[in-house]
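After the C-alpha cells below, expect a handful of questions from me.
Omission of a single protein chain aside, the complex is shown with its protein chains in their original locations.
Here the chain labels run A and B in written order, and each chain numbers its own residues starting at 1.
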Amino acid sequence: MNLFEYIRPTSVAEAIAAAGEPGSAYLGAGTNLLDLMKGGVTSPNRLIDLTHLPDLGKIEQLPDGSMRIGALVKNAALAHDTAFSKAYPAVAEALLSGASAQLRNAATVGGNLMQRTRCAYFADPASACNKREPGSGCDAIGGENRHHAILGWSESCIATHPSDFCVALTALDATIEIEGAGGRREVPITDFYLLPGDTPHEETVLEAGEIIVAIKLPANAAGFAGHQRYLKVRERTSYAFALVSAAAALEIENGTITEARLALGGVAMKPWRSAAAEAALAGLSPTREAFEKAAEAAFADARPSGENAYKIELGKRVVARALAMAAAGTPERMPALPASPFASDTGAIAHV
Amino acid sequence: MSDTISLPGGNARFGSNSGQPMTRRDGVLKVTGAATFAADNHPDGMLYAVTANATISRGRVTSLNVEAAKAHPGVVEVITPANRPPLAITPEAKPYPFAFNIEVLQDDTVRYAGQEIAMVVAETLEAATEGARLLAPTYEAETARVGFDDVDSFDPDAVGVGAPPVAEKGDIDAGLAKAVNRISASYETPAQYHNAMEPHAMVAQWDGDRVTLDTPNQALVMSTGAFGAWFGIPPENVTIRSPFLGGGFGSKAIVFGGQVLTVLAAKMLGRPVKYALRRDQMYGPVGHRGATRQAFRMGMDAEGKLTALEHLTTSTTSTFEDFIEPASNASHDLYASPALSSRHKAARLDIGTPGPMRAPGEASGSAALESAIDEAALAAGLDPLEFRLRNYAETAPMSDKPYSAKALRECYAQGAEKFGWSKRPMQPRQMKDDAGRLVGWGMGTALFPAPMFQAKAKATLRADGSALVETAGADMGQGAWTALHQIAADGLGLDIAQVEFHSGHSGLPDGGIAGGSGHTATAGSALHAAGKDAIAKLTELAVNDEASPLFGAGNIGVTARDGRLHRADDPSRSESYGEILARAGVSELGGEGQGARDPSSAEEYAMFSHGAVFAEVKVDPELCQIRVSRLVGAFAAGRIINPRLAASQLYGGMIWGIGFALLEEAVHDRRSGRIMNANLAEYHVPVNADVPPMDVILVDEDDRYVNALGIKGVGEIGITGTVGAIANAIWHATGVRVRKFPIGIEALLAETSAH
C-alpha cells in the first residue's frame, strides 16, 4: 500500500473541499477500499475519512412515508432495524446474504453502493483491465470468465457488480442522495450506475468530489412488503458472492399481479432492473408459467461474454424461483440462511 | 516467552490416561490468545521481510526497480539475485531428507507464477510491503503451460515419496474379457491448496554462528539439518521453535525458499527478521495437491465380483521437481480383484512443485476410485454397500499380505446402521425433502496407511514422584500436546497431572515427522518406551533395596501404577516412586525410548486404518445448488488415545472431503498461468454453513502388529471415502454423474436443462 495523506473532516462541506485535490479518495469503513489498496488495485494519495462526519448515521422515516438511510449506517444495523426490515424485507434479506457478520458490522451502506467488481482481472494488477487502467485491454475476455457478465457488457469490460444490497434497492426504486460542491441532488439508483461501454472506468454518475449522503426508499415500495424476496445462488452456502441473484417484489390483488419488480445481480456491471419482465407479469396470475415467461423476458437480450452461457439458463431459473418465492409471501422471520435456496430447511425426507 | 513451552499438570484423573476423552491441554492458551504462533514473536530490533513474487509463469525477470524500493521510507535492504549473499549449497544439491529444488534467488529464472523473485526488508511491515510493490518487475515471458493438454505426459521414476509408479498383478485384459459387466470411466481432480489458516511464517535471529528460528514446522529436528545445510553450520547450531502450528496439512514439512531467504536476511543485516506470507503468496512456493486425471476400467462377474480393476493416473508436477500425486495407489489395498493394475504418468507444468497435502494420493485416488466403484455397483445391479462387501479384501489385494487388523466390516455395518442406509432406493432421483429438493445418499470406503517413522523421547522421574517427558513433537491441531502427553503418562504409570511434557522445540529428542498420520504412533511409542525405560531403572533400584517392600521381586516382576510400583504377585505390597528414589539418594532418574516399527511386522503385514462414510446431499432441482445435509463416518484405526480429539480430526477430514467434492479448485488463467483465485474469498474452503450435522463412530479395533501400543492414525483418513460418498450422493439425488471435481452448479445445470 502506498503512503497517503489522512484527513478527517468534520463536515460534509469540508470533506468535499478536501476531495478537490486529485488522487483523493473517500474512506468509509474501508472494507473494500483497504482491500483494493492492499492489492495494489487503487493507490489514492489522500484518504478523506468520512466515518466521523455527523448526521450521516440515521435511519429516518420521512413525512411522506419514505425512508432515508444515512450513508454511514452500517449494513448490519440497517438489516436489523425493525421498521426498515418490516417495510423492505428483501433489502434486509439481501444485506444479510452478503459477506459475513463482521463485514456487515463494519461496512456502510454508502460504501456498499461504491464497492468495486470482484472480477479477478480487475483485482490483479498484472492483468490488463480497462477499468483499472483505461485503454490497457480486458484480460477477462478470453480468460477465466465463468462468473462474468451476460447482460450489458461490452468489448471493453465484462465484469459484474458484486453487491446484493443494491440489487434489492434497484428493484424497489431507491434513490441516492448526493452532495457535491454544487449542492445536493438525488439520482434514482437505476440511473446511478453506468454500463461499461467504452469507458468501463466510469462506474457511476458521481462527479469528482461528490459524496453519497443517503439512500431513500420510496413510500410506495412498502406496498410490496408482503411479497418480496431476495434469492442468491452461490457455490458456497455462505460467505460467497452470487453467481446470479434476484430481488423480486410483487403486488398481488385478488389473485392477479398488479405490479411486479425485478432486479438481477451477478449478471451485469450494474444491478439489472428488468422492465421487460415486470411488464410481462402485470395482469397475470402468479403462476409458474407467468414466472417462466418473465424469466425469458428478463434474459431476452442476454448473451455469454465467455464461458458463462450457463448463467443465462441459471438466471432464468433464479428469476422464476424468486418470483415464486415472492408470490408465496414474505416469511414471518428472516430465514436462517438469508436468500439461500436452502433458506428453509425442514429436514424431513419424503420418498417419492 | 520462555524458550520452550511446557504444559503443567491439572485435570486430575484416575487410572489409565489413554482412552480418556480429555479436553486439549493447550486449550486455555488457545482460547485466550496466549498460544504463541511463529508470527507472534517480536524480538527487539526485528525487521520485516516481504517478498515480491513473479506474475509470469515461465521466463525471466528483466528488471527490478530496486532504487524505488530503497527510496521508500523504512526500507532497509532489497535482496535480489544480483546481491544475494552466498549460501552453502545450491537448490539442486538437496543434501537433506525431503529436500525440494526451491527458489532462493539463485538466478533470474521464473518457473511458476508466485515464485519469490526478490525480498525487501524494512523497519515496518507497511514499508516492506510497499517496497516489494515498488520493485515493479518486468519480464521476458514465455508461453505458460498450466493445463494437462499443454504438454505431453511422461513415465515417472517414482510417485509420492519414493513409491514405485507401477504395480500390477494378474491379467487386466483377460479379467475384463471374462467379465459380465464392465465400466470404464475417467475422473479429473483439480489443483488444491492447503490453505492452513496460519500463513507460513518465520522469525529468524542469529547469535554468532547459531540461529534460532520461530517457524511452524512438521519435522523439527530433521529441519535443523536442512537449515544447517543451507548455511554451512551443524544441525545443533539451528534451534527451531514450533510450539504451535496453525495447521500444516503437509505444507509445513518441507523447507521452502522464503524461509531460507529470511534466515539469510537476518544474517546479512545482523538483526532478527520476520517473514510472514500473505495469503496469495501461499499459492505457489509452499506446495499444493497436484491435479490428476484418473482412468478406470473394471470388470465384474455375474455375482458382482471384480474380475479386473485398472487405475491409471496422470498427475501434474513442476518443470523442475517431481512430486507425483500417487493416486492410483489408492486401488492397491482395498478391493479384491484377481487382476489389478495401478499405473502413473506425469505432466510437467509451469507451476509450483506440488507436495504432500492431507492424504496425498489417497484423497484424489479415493475420490475417483469410490466414484468408479459406485458406477461399477450400478452396472452390476447391486447396492453400493453390498457391492463393496462382495469385493471385500481379506488380504491386501496387491501384496497379498494379511492385514494387521481390519475392522472395515464393522465400519460398514455400524455406519450403515447409524445412517439408515438400508432404506436407500437403488435408483437415482427417488427422494425429495418436503421443500422439494432432491435428496441423495451415497457412500465411500475410507482407507489410509498406518505408517511409523522414527522418533526418540526422554522421560525423567523426579524426586517428588513427578516426571518430565520430552520429545520434539509437532502439534498442528491434531492434538499432540494432549495425546502424546496421555501416552507418556501411561508409560510412566503416572496420572497426567504428575507429568510435565515438553515438545515443539528442536533441542528436545527427535520427535520425528508429524505427517502421514503416523505421529501419535511414532512419537507416542517413543514416549511410552522412555517411560518404561525409566520405570525399569526404578524397578532395579527397588528390587535390589532390602528396605523396599519390593525387595527381591525382580523375577516376579512389578507393575507401575498411580505413581507406585506394585509387586505383580501381591499388589498390596507397593512403594511410591518418590520413596524409592529418596532412599536410593537419586534426585532424577532418566529413561530413553525410541519409536519405530518392528521390521518383521512391517514385512509381514499390510497396515491400514479403515472406514466407511455415508453422505446425504440435497440439491435444488432447478438452481442446482448443492448442500451436504448429513455425514456419518465409522472408522477403525486401532487404539484411540483420545476419543474426543480423534473424532475432531475425523470430522475435520470429512469436512475436507466436502471441500474437495464441492468447492476447492485453483483456477489458472490459461494464458498467464497465474492462479486467479489465490485468496480465501474465491478459492472456497468450507465455511460453517457448509457443514451439516455429522456423526463419527470410532469402531473398536485391536491391532497387535502395528506397534506395541496398537496405535494407527486418524489425521488423514477422514477425507478419503467422504469425497466419493458425496459425489455418489449427488448422482443418487440427481441421476447425473459428474466426473470432474469439484462438483458445482454449472455441471449439474447442464445436465438438468432437459428436465
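Assume contacts are C-beta pairs under 8 Å (C-beta built on N, C-alpha and C of every residue); 3 or more make two chains touch, one makes a residue touch a chain.
Convention: contacts and distances are computed from a predicted model.
One chain of this complex is missing from the view, so tell me which of "CDGSH iron-sulfur domain-containing protein", "(2Fe-2S)-binding protein", "Outer membrane protein with beta-barrel domain" or "Ferritin" is its UniProt name.
So the chain that does not appear here would be "(2Fe-2S)-binding protein", according to UniProt.
From the list B:256, B:335, B:656 or B:731, pick the residue that touches the absent chain.
B:656
Touching the absent chain in the whole complex: find that residue among B:40, B:433, B:464 or B:545.
B:40
Which residues does chain B use to touch the chain missing from this display?
Chain B touches the missing chain through residues 23-24, 26-37, 39-40, 42, 74, 124-127, 130, 194-199, 244-249, 276, 278-279, 475-479, 644-645, 647-649, 651-656, 679-681, 685-689, 691, 693-694.
Would you write out the residues of chain A that touch the absent chain, in ascending order?
Given the touch definition above, chain A has residues 1, 3-6, 8, 27, 29-31, 34-35, 38-39, 47, 49, 51-52, 74, 76, 80, 99-103, 105-106, 237-239, 336-338, 345 touching the missing chain.
Here, only the chains that are shown with their structure count from here on.
Using mean CA coordinates as chain centres, what's the gap between chain A and chain B in Å?
Inter-chain centre distance comes to 41 Å.
Residue numbers of chain A touching chain B in their complex, please.
1-3, 40, 118, 120-121, 124, 126-127, 139, 142-144, 146, 233-241, 243, 310, 313-314, 317-318, 320-321, 337, 340-342, 344-352
Which of the residues in chain B end up touching chain A in this complex?
By the definition above, chain B touches chain A via 55, 72-73, 126, 129-130, 133, 423, 425, 430-435, 437, 439, 618, 620, 622-625, 627, 629, 662-663, 667-672, 674, 676-677, 681-682, 684, 686-690, 744-746, 749-750, 753.
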